[in-house]
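Got a structure for you, questions after.
Omission of a single protein chain aside, the complex is shown with its protein chains in their original locations.
Chain lettering (A, B and C) follows the sequence in which the chains are written, and residue indices restart at 1 in each chain.
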């Protein structure tokens, strides 16, 4: 172990599957974290490549680091205190059991430990879950809902990016019984980084630039996860139609959510409920204007608000965040901080990049 | 009159309020129209400026043309057969009565002649209508719904850009009684050109680039116009909650519309209804994939489709178009062609700019 | 043959290698051409795919057309009058000899017939030319320099996109002896479509968006072609250092060219020379402001200007165009029009898409 900059001992961090965008974002954030040190970054497809060559943005911070192939025992070999897994869905459940250890925290960024009902995996992900007993053990990495549980967690399941957005917009309203649990529409738009690093026709510049399009009609995999979270706070089954869109920008998610009020309500009442839920949160801002994705760029912030429409009888709740920061790697780091007993906001930018 | 390129006589065209984006788009389209010739383009704020200096994109086509101040009698002075008005809302009703003449067609691109119920103007536009009798006379410039009426029209009210999009997505489904007329949500995103040419904080590059944001929450002015159109085809009052968003792109609108089916339906049934409505239309394509704004860039095309979701009981109808072409100037020119007895597609690009 | 819309017989067109961006742009332009009809579009990698599925922007114009595999004899089988080849460099020279026929015009969009000196191919393209005798026969597809030769051409070599830009900026100045033929710097930036359709890391949205970067340092293949053109007008060897850059936009090239004056000169003198060269050209505009790529978007226009700097003794010449239109498919169509005796501007938009 090397001493950290505060004179104590740095927490030794490994990132498995570090060559994707969530890996790069973890590396960016950890470069500014006073207590963490990345000692190994695996990436099978990029093994042997210098981090600085794949991501020149990290050249000054990680000039020494090279992606290595994943090998069993990597966590023990390197004495890791904390492991982030940024593997494709389905791959994490193969290796996480081997990484878990009494003195180590594992934070998964994939979907493998998010759904509590193992029976949902065949339906939404096309495969049986191979270690269903870990679904009960894993803690869902949304500190706004599960802070106490995270403090004891050894395995953290980081939420999907759209899921964090929609959940934080709607959860307080459902928890307070202000909106009905069915008939909910979540209409959201994301920047292109949500599609990952490997080039494909759908993330080619000329496909995406100057384009706005819906995708994943009716069956996007984040649907059951949104429903699971909202059912948890509502104490009732929740049904959501989720329509994601792709917007021509690097980062950012905005969710515009439509729900039916259970009784006459008002914009003021909705916002009071949001304020009560979030005013003590380090990263959630209740706004009086429609939130914009750009206001959260590069920071761990989430901006939320809500409106009640008397004329048509709809409640509209909105939330915006950076899909790679709060929506993925920032959220993962926030949960890791809680699980490790570090200051929750350590290494997490509170101010966004603007303009 | 000067002879046109086909050896006949060109239709003499004037554009009042030509210096805005809809004016520039009209000039672009008319440059490719075999029968029309622009003989005057007014623009008070740009009077004296060469068209080629404000819009270098038009330099080769209109090297000779200069914006002039609007003067009363401009239509008679120039012997205009066709006048497009691209003035701000409220300004058209001041001058249109003076432009109307038995042998002339006036196509307004603003909101002043769109709503049939004069009582809606104070509510949504903040002023009384000064010539309400013309609301009955004007024909709504959506050939897909009002082709026959347009053939006789002297005054055409070009629909709002969002309105064309939402109307073409939903109208056949409401006309067929497949979806309920209330509880409809129209969630749409537009490129920035919809905000017009004058610089303001909300259309500055650094505000908009890499940003996605909702605006006009609950009270956007296109709401009553969507409701009017859909009520017309549904034969019943229609209630719509409309949420526009701003996407970081120059052009394009996508409307994602949510409605409740009146009875069990299917994606197949919805699309058959769309095909029946649109297969003979020159500019509406029924797609089997979610439509993308980019597929319509610079053309007069509209792409539509629909889905039925068994799980949540929602119908989702989507439409995409170029807000300046089919959503404004192209739609206006299409209506003008119909009103003048010219080929409906003359001067209107059928293929979009891609990539 | 089918009759065209003017009552005559349409020219039968085939596009070999039609599934790339230059193929799509040809299809877009020909959709608006009164005399041409595309009867076959080959694309081996997309064989069997409907044009409308790969390019929904072409759905209304080419709903019936499907990409077919290339087969020998395609031109004879379909009775083609005109063939465009949009194949990768090196592939055209394999098939063009078989396509040539006394009554047919072949317009190649690749590099295989651009360089007159066969000895340059091994150096710049890495392979010997297999049909060097055709290099003398082919006519370079830049009507501004070779209009008379194009009128007799059976084989046309469409210039590279950067080459058209730099050539049109500098040629009149070199022809007039105003600038020296060596020490020239061409610093240019292009939109991403120049990299073609296949997805790769360098044209992925997240790589390119919000990025500006140089590439092809010192050895870009358009260098010898620029030098060939300028040497032709200068009557002397020309040496150019060419540095291309990638800008985060779909289309457009701006070339900023630096040269040394041969004697004291002035901005006025430079522009007079440009005006003399271009005022009769249908697509070249001499501007008094720095040209912008956006002013040429989607049109066949080229905007040029020049400045003389007394203080440092540099001449700066600039040109802007749309790399897919005038820089590729539009330039190719313009040459085809000349070669076929059609109106030179037929099917070529003179007004750009703005905003």
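Criterion: a residue touches a chain if its C-beta (ideal position, glycine included) is under 8 Å from a C-beta of that chain, and two chains touch if they have at least 3 such contacts.
All of these numbers come straight from a predicted model, not from anything done at the bench.
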item: Candidates C:93, C:138, C:228 or C:293 - the one touching the absent chain; value: C:293
item: Contact residue for the chain not shown (choose from A:78, A:147 or A:287); value: A:287
item: Selected residue (touches chain absent from view) among A:19, A:138 or A:250; value: A:250
item: Full-complex contact with the absent chain, from C:93, C:256 or C:334; value: C:256
item: Touch residues of chain C, complete complex, unshown partner; value: 182-183, 185, 187, 189, 191, 206-207, 209-215, 217-218, 239-241, 243, 245, 247-252, 254, 256, 258, 290-294, 297, 307, 309, 311-314, 316, 318, 320, 354-355
item: Contacts of chain B with the absent chain, listed as residue ranges; value: 21, 192-193, 197, 199-201, 203-210, 248-250
item: Residues of chain A (touch criterion as defined above) contacting the omitted chain; value: 21, 24, 27-28, 31-32, 55-63, 192-193, 197, 210, 250-251, 282-283, 285, 287, 289, 291-292, 294-299, 301, 303, 324, 349-355
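In this section, only the chains that are shown with their structure count from here on.
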item: Intersection of the contact lists for chain B and chain C; value: A
item: Interface numbering overlap (same over half, different under half) for chain A and chain B; value: same
item: Between chain B and chain C, centroid-to-centroid distance (C-alpha), Å; value: 35
item: Centre-of-Cα separation between chain C and chain A, whole angstrom; value: 46
item: Whole-Å gap separating chain A and chain B, where each centre is the average of the chain's CA atoms; value: 40
item: Multi-chain contact residues (two or more partners), chain C; value: 21, 192-193, 197, 210, 250
